[in-house]
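Every protein chain but one is kept in place in this view of the complex.
The block that comes next holds chain A.
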Amino acid sequence: MRTDFAFVGVMLVTAALLMGVTLIAASLLRPKKPSKAKLETYECGMQTVGDTWVQFRVQYYVIALVFVLFDIEAILLFPIAVAFNSLTFFAVANVILFIVVLLIALLYAWRKGALDWE
């Protein structure tokens, strides 16, 4: 069990090492001739105007909220799915009730225009 997850750690380290070596090798091989014009932000060929941290539309925030709701729902359902065969009718009915409540929540968000993009 512990060795199972040890491989994930080894894989992370190995992948990071391999990719890191690739990046370092490339940085040794490539030419380096930076100039002021080259290091400018690539936006429109002219001096960029204003701050980069622009305001973003609030829609992203709403989508993220709805996402968190349903991601957590799905994650809560995974243990239930693993134990599904040993659940009784009553337990499954409760789970279905839970899912239906969230479906109603989604329909409410839809009705309120939280899912509209425009």
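Note that a contact is a pair of C-beta atoms (placed from the backbone, for glycine too) under 8 Å apart; a residue touches a chain by one contact, two chains touch by 3 or more; residues count from 1.
Note that contacts and distances are computed from a predicted model.
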Omitted chain, identified by the protein name its UniProt record gives, among "NADH-quinone oxidoreductase subunit H", "Cytochrome c domain-containing protein", "Phosphoserine phosphatase RsbU" or "ABC transporter permease subunit": "NADH-quinone oxidoreductase subunit H"
Interface with the unshown chain - residue positions in chain A: 1, 3-8, 10-16, 18-20, 22-23, 25-27, 29-34, 36, 38-43, 48, 52-54, 56, 60, 63-64, 66-67, 70-71, 74-75, 77-78, 81-85, 87-89, 92, 95-96, 99-100, 102-103, 106-107, 110, 115-118
